[in-house]
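What follows is a structure written as structure tokens; I'll ask about it next.
One protein chain is absent from this view; the other protein chains keep their places.
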Amino acid sequence: MTGWGDIAHLGHVEMLTDRFDESLDFFTRVYGLKLSGSDGRSAYLRAWDDYEFCTLKLTSADVTGVGHVAYRAASPEALERRVAAIEASGYDVIGWVDGDQSHGRAFRFADPFGHVFEIYYDPVWYEAQQEAEKAALKNTASAYTGAAPRRIDHLNLLADDVTEFRRFMETCLGSRVTEMIRLDNGRIGGCWFTVNNKSYDLACTEEHGKGHGRLHHVTYAADQREDVLRAADIFLQNGVHIETGPHKHAIQGTFFLYVWEPAGNRVEIANSGARLILAPDWQPVVWTEAERRKGQAWGLKTIETFHTHGTPPVEE
Amino acid sequence: MTGWGDIAHLGHVEMLTDRFDESLDFFTRVYGLKLSGSDGRSAYLRAWDDYEFCTLKLTSADVTGVGHVAYRAASPEALERRVAAIEASGYDVIGWVDGDQSHGRAFRFADPFGHVFEIYYDPVWYEAQQEAEKAALKNTASAYTGAAPRRIDHLNLLADDVTEFRRFMETCLGSRVTEMIRLDNGRIGGCWFTVNNKSYDLACTEEHGKGHGRLHHVTYAADQREDVLRAADIFLQNGVHIETGPHKHAIQGTFFLYVWEPAGNRVEIANSGARLILAPDWQPVVWTEAERRKGQAWGLKTIETFHTHGTPPVEE
Amino acid sequence: MTGWGDIAHLGHVEMLTDRFDESLDFFTRVYGLKLSGSDGRSAYLRAWDDYEFCTLKLTSADVTGVGHVAYRAASPEALERRVAAIEASGYDVIGWVDGDQSHGRAFRFADPFGHVFEIYYDPVWYEAQQEAEKAALKNTASAYTGAAPRRIDHLNLLADDVTEFRRFMETCLGSRVTEMIRLDNGRIGGCWFTVNNKSYDLACTEEHGKGHGRLHHVTYAADQREDVLRAADIFLQNGVHIETGPHKHAIQGTFFLYVWEPAGNRVEIANSGARLILAPDWQPVVWTEAERRKGQAWGLKTIETFHTHGTPPVEE
Partner (left out) sequence: MTGWGDIAHLGHVEMLTDRFDESLDFFTRVYGLKLSGSDGRSAYLRAWDDYEFCTLKLTSADVTGVGHVAYRAASPEALERRVAAIEASGYDVIGWVDGDQSHGRAFRFADPFGHVFEIYYDPVWYEAQQEAEKAALKNTASAYTGAAPRRIDHLNLLADDVTEFRRFMETCLGSRVTEMIRLDNGRIGGCWFTVNNKSYDLACTEEHGKGHGRLHHVTYAADQREDVLRAADIFLQNGVHIETGPHKHAIQGTFFLYVWEPAGNRVEIANSGARLILAPDWQPVVWTEAERRKGQAWGLKTIETFHTHGTPPVEE
């Protein structure tokens, strides 16, 4: 029993910031997410067509990085099956926690690299409170504004041992690998996972520093490549640090743009065109080090910080 | 047991043409599909990033319209489960047929409206035979050329009773409804189905004429809206009949362009942006007649032939 | 002496509105122009990359339509040459008027169809007053926001006799004709004029109603066709009446979208791609009635109101 199908999709990411007000201003005014609600320590954010109340939980903290990663189960029964599988797996179990404004109770556990995961089934569906927020088209979740990203897409975590992280994802979430990097020394340098027809919803790349439980980036999907180009102008105009892009990844073919929000967490806005993984027997695409050295799809050399910067930062 | 998950995706459509040479010229030179192979009566075509050998089987015939519609099962076991469900359903069973150049044996059955379906598990995966056809990026199936559509997306069939067709799709394929039209008289005027995270892979709209087993259109997905705009110029330049578009559908939000290939079958090229249906408990969006009267998303009135033209044509 | 070169470009249009507050809200919040200043009766607006303080002067009035049309001369000497030519022409001369917030003194005159024109040389150049308005790139005029149109592009006026209007434009402004419609009865149905390398900065089409001095529309240029598509979503979301488009004109090849601002004046946002008229001896492209009947470039039939609606409205 592989667990494939038990998890419906990536639900939300809790991002930590030690500059809460500036980060919130960035995500709402510049990056284009919408504020659904807030409590003492956290703001609940979503993209304009996310059906859930929250896909990014921005939490004030002493450090930056990722608080937890949440996946939604396909049904209450599927949630129970995953809990049983995880409890039998030997991975660290934190156990059931109460929900928050955005969803009901969730089951928490951790990978060996310091990242906390949770699975839940009962989300709060987003409902527009104000007339101006109501979508003109009833098959979209809320009003479309500017170059705003459409929905949460994926995140990227760092781990010392990607092979072990792969086993974690397959065991606990029933995820599949769609693409991967095999280093010359035989190790897996990076791995792209999915629980559904998206080409990936989580990527894991090798931790080069001394960090533990670190975040590489969180990504929202834009409808068109032109939205990504326009976002670049918006970031430029607002003094946001553009790290690299727009350009096209060789791996997964994503058209990407990476920036750092005010607290230093890396955030991406990306477009994948019409690409989906529909084959039920898809075999992972394997990239070699030599192929990686060619740079991104159109030849851009990967910028150095992309290999070194993660949150929270570490002493080198 | 609903059958959800047993079917992986829409596999291919057999389109009938009484002008084979002209239709083949249109699909390869103008529309941008690639020729994988041919036998005495049929040409096997695919889009540049379809992983299967064939997603459009163009077959010479005395009439136009759809020969059969094929879905790929998620596994050999899932195929057996679907066969058992269909045999128990009371719908017309044609039974197992040999495959062709593009896939192994398939199980055939029919809806009550004259459309033949098949389910198969063993496809022939596309492999580039010539150097020029090999993809520069190994995670794409073949060389990208021009404004060519990327992969098969969906088809639309006509039926006298959409409610009954809905029962057929749910029973035989485990499909779900994502959007639908409810007429003032209570009937379902149209229904959009999916077996996976795509927002739809098959639509059924009410047959207004006296036709039986008729096709409304077949659609391939383009990566960007700009590809659809460029396709309009290409169709114009090549004297292809553009029926309507480019414009944005209210239902499903698809950015569309409809043309008639030389034999009269309606063909679409479309872009859906980043829209996916990820919620496992998605409730169908229901459109009223009054809402439909507003026209498409940006106000374009639906052209009359869109309600009357299907293939094969019928005497009015 | 033709006068070619004496006029540099279309400067601004004064648009009249009997719903000033709603029109101003539309142009700033929805259409994306920026407010440079205001006085008792008028708001001075510009697109983000217009170098002048004002390209749309929105004026409160009892009627809708166009107050006046202003062109900037290429030099003080060129202005004098135009004034002499106009005074010698026999067309109605209004004479020198003081400027306003946006430019110095101007010479006013009128065509025989009730439209007031002016020529000026001294504009107020736009200077950002607030930090947030300053362009990140010093070769652009101000901050880029959302899908905002980039610069004023052209306007369209109605006249009973387009041939006579053509003589007016050639005599007074040294304009050239780049495209035109010749009706089966020999009359000119429409004429597209330019004073520089733009393919047109003013169009004149035949007045079908009983109107005098009426406006057909005012247009701003968007950088990309995607901006026009996005604008359609923004108009939809804000309840703006979309009259027709997005689609591509056969004449001039412009990718267009027409809406009515709250007072009923027709406003366009459009993209012309890389098209420019560079040939110094360009001969007008002439379209026949039969060609016009084919509709727009991709076959869209021209909507009826496009032939009848102008501002101010007239009793039919």
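Chains here go by letter, A, B and C, matching the order in which they are written, and residues are numbered from 1 within each.
Operating definition for what follows: contacts are C-beta pairs under 8 Å (C-beta built on N, C-alpha and C of every residue); 3 or more make two chains touch, one makes a residue touch a chain.
None of the values given here were measured: they were computed from a predicted structure.
Visitor: Identify the residue among A:246, A:262, A:280 or A:310 that touches the chain left out of the display.
Guide: For the chain that is not drawn, the touching residue is A:246.
Visitor: Which residue among C:88, C:274 or C:290 touches the omitted chain?
Guide: Once the missing chain is taken into account, the touching residue is C:274.
Visitor: Among A:94, A:183 or A:232, which residue is in touch with the absent chain?
Guide: Result: among the candidates, A:232 touches the missing chain.
Visitor: Just one of C:250, C:267 or C:300 touches the chain that is missing; which is it?
Guide: C:250
Visitor: Where the complex has a chain not shown, which of C:75, C:129 or C:308 is the residue touching it?
Guide: Of these options, the touching residue for the absent chain is C:75.
Visitor: Touching the absent chain: which residues on chain A qualify?
Guide: So the residues of chain A touching the missing chain come out as 225-226, 229, 232, 235-236, 242-248, 255, 297-300.
Visitor: Write the list of chain B residues that the hidden chain touches.
Guide: 135-137, 143-147, 224, 226-227, 230, 233-234, 236-237, 239
Visitor: Touching the hidden chain in the full complex, which residues of chain C are there? Just list them.
Guide: So the residues of chain C touching the missing chain come out as 5, 8-9, 49, 51, 72-75, 137-140, 150-151, 153, 179, 196-198, 221-226, 250-253, 271-276, 278-280, 282, 285, 287, 291, 297.
As a convention for this text, only the chains that are shown with their structure count from here on.
Visitor: Per the centroid of Cα atoms for each chain, what is the distance between chain B and chain C, given in Å?
Guide: About 44 Å separates the centre of chain B from that of chain C.
Visitor: Where the CA atoms of chain A average out and where those of chain B average out, how many Å apart are those spots?
Guide: 32
Visitor: Of all residues in chain A, which are in touch with two or more distinct other chains?
Guide: In chain A, 137, 224, 226 touch at least two other chains.
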